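For reference, the structure I am asking about is given below.
Just one protein chain is left out here, and the rest sit where they should.
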Amino acid sequence: MIHTLYLSLTLAAFWLLNSGHYSPLILSLGAISIAFVVYLAHKMDVVDHEAQPVHLTLKLPGYYFWLTQQIILANISVVKHIWLGNKTITPTMTTVKSSQKTDMGKVIYANSITLTPGTIAVDLIGDQIIVHSLLSENIEALKAGEMDRRVRQLEH
Amino acid sequence: MKDLLAVAMLSGIYGLLSASFFVTMDAVDVAFTEASVGAGISTLLMLTTIAIVGRFERSQRHKPSLALAVTFFTGVLLIYGTLDMPYFGSPNAPANQHVAPQYLNDTVLGQDKSVNQVGVPNVVTAVLASYRGFDTFGEVAVIFTAGIGVLALLAVVRRPEEDAKIAAINESMHQKNLILRIVIKVLIPFILLFALYVQFHGDYGPGGGFQAGVIFAAAFILYAMLFGLSTARRVINQTLIQILAAIGVLIYGSVGLVSILNGRNFLDYNALSSDSIAGQHLGILVIELGVGITVTSVMVIIFFNFAGRLENREANESVTRNISSDGHVTKEKL
Amino acid sequence: MLIAATIAIIIVMILAIIRGVIGPTLYDRILAVNMFSTKTVLLIALLGFVMGRPDFLDIAMVYALINFVSVIAVLHFSNDFEFRSSAHSDAKESKSMEEDS
Partner (left out) sequence: MDTALSIGSAICLLLGSFLCLTGGIGILRFPDFYTRMHAVSVSETSAAGMILIGLMLQSPDGIVVIKLVMILLMVLFISPASSHALAQSAMRHGLKPWLSTTVPAIKNKHNETASDITSDKGVPPSNL
């Protein structure tokens, strides 16, 4: 129930922010559209704690702030190596263990790895994430577990 | 190039490129359609076809150089022909002297309510849906016919025993594509709502039934690809969607009939309401809805039948493979 | 500055097309298309500002979505494609490797 409410609210915000036309006709069409989409979403079975992470709402902004910093730092290093050329890169592929319990947590962790330039989560099997990285230092940083810990904190 | 898949990828780039070109020419609505149809759905259907027929072209016996020469010659002639044409945007061009000035005067320039005949800020929508209502009706009929054609040629006969096998394949796929599955779960409601937003804001900005239908169908196609065709079939009833494709055309046509019954011409929306602007507005809204319904259903029908054929073939192949391996085993025993 | 950014993006689009044409593997081509369409999103947003018509942004949004759908489609059907390399592209790739390393 709470997920339906959450979905309807986000959809309503999406419509209102995008629309820019607030005549009664358009608003009522918007309401009908939202109801229809929520109905379809229920029928498709895409309304649950995975798709609507209500419990994460308060914690996500802090995590994304930290992630943005990481992305900027990683960008600088990758840009440097693009200009320095192929001799300076040390591509590595290895597995990293993820300590998250839920699927949602694993997906956030894997997506954060991919979003950070220099590392790509190639595959996710059980709790092992196969990571390809441009530099071997990146893998070392991942293995140190800072990101893993932060995502795990997000789950609780 | 013999690799058809590479050709499909490059044609996707071509679609994106031509849409950017339309944007530079200020043809927003055309760019919108090109984005959703040219770069999106047609690439997707091409990929499905390649998956069915195989990736590599057979070696051809004829020489392509003659065809290339003819194409080149025609191209040169066409470019030579454009030299005689008026410059782009020239006020003396025939396109700007015939009916276009009246359309524009009636819609854009006549912002004054008493002059404005259509009352829709987006000129393209006004022209396509109101002045050119007949042509658009024809287009919808063409799309509907395409859907019927695909149904007639490719409709899959499904046997119930295959369902269990397909469901098992889907189950294994779920675990494999965990990340994509969750991302798409989050995304799908927003794609659907965005399609409806495009549908209903066609009066104000770029958009309308065609684009909205394609985006709406894209959401279903995404769902079918990630969650399996049989799950998607359970959500979207096949019979219902075939009926909806017809209903879309019927909605469009019946708007025309209502205006005839009110003593006006076919598709004259002024007849729908005592206030002519309100009538135009209502008429355009309803026919765009009809267009959207037909386009969505036909796209979904086409994709489902293509993909269903593929899935059936795979199921058959695995059946024959099992039989042949069984045969092998028995032979060894003998 | 808008014009400069537009030109930069067009140059990157050309680079992506080059990668799409020379391949050598199918995945490089998909990657090129993927990059090309992200750049198209940016290009359309920029053009909207250059031409003073910010309502182009809806199109940019459609692009972002459609791109995703087509990438997923390629990968979904990839099991049905015969992933075999021609000897020709093999040779080309290993040659370029030698030059690079």
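Lettered A, B and C in written order, each chain numbered from 1.
Note that a contact is a pair of C-beta atoms (placed from the backbone, for glycine too) under 8 Å apart; a residue touches a chain by one contact, two chains touch by 3 or more.
This one's a predicted model, so the numbers in the text were calculated from it and none came from an experiment.
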(request) Identify the visible chains that the left-out chain touches across the whole complex. (result) A, B, C
(request) Using the definition of touch stated at the top, determine which of A:A12, A:L56 or A:I120 touches the missing chain. (result) A:I120
(request) Just name the one of B:L187, B:V258 or B:M299 that touches the chain not displayed here. (result) B:L187
(request) Against the chain that's been left off, what residues of chain C make contact? List them. (result) 1-2, 4-5, 8-9, 11-12, 15-16, 18-19, 24-28, 30-32, 34-35, 38-39, 41-42, 45-46, 49, 54, 57-58, 60-61, 64-65, 67-68, 71-72, 75, 78, 83-85, 89-90, 93-94, 96-97, 100-101
(message) Which parts of chain B face the unshown chain closely enough to count as touching?
(response) 177, 179-180, 183, 186-187
(message) For chain A, which positions touch the chain that isn't shown here?
(response) 14, 17-18, 20, 71-72, 75, 78-79, 82-83, 85-86, 89-95, 110-112, 114-115, 117-123, 130, 132, 134, 136, 139-140
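Definition applied: only the chains that are shown with their structure count from here on.
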(message) Centroid from C-alpha atoms only, then distance chain A to chain B, rounded to Å. What do you get?
(response) 30
(message) What's the distance between the Cα centroids of chain B and chain C, rounded to whole Å?
(response) 22
(message) Where in chain B do residues touch two or more of the other chains?
(response) 184, 194
(request) Specify, in ascending order, the residues of chain A that touch 2 or more different other chains. (result) none
(request) Would you pull the chain B residues touching chain C in the complex into a rising list? (result) 2-3, 5-6, 9-10, 12-13, 16-17, 19-20, 23-24, 26, 28, 31-32, 35-36, 39-40, 43-44, 47-48, 50-52, 54-56, 180, 184, 187, 191, 194, 198, 205-207, 211, 215, 218, 221-222, 225-226, 310, 314
(message) Under the stated contact criterion, what part of chain A meets chain B in this complex?
(response) 7, 11, 14-15, 18-19, 21, 26, 29-30, 33-34, 36-38, 40-41, 43-44, 46, 48, 50-52, 103-104, 106-107, 110-111, 121, 124
(request) Over in the complex, which chain C residues touch chain B? Could you list them? (result) 13, 17, 20-21, 23, 26, 29-30, 32-33, 36-37, 40, 43-44, 47, 51, 53, 55-56, 58-59, 61-63, 65-70, 72-74, 76-77, 80-82, 86
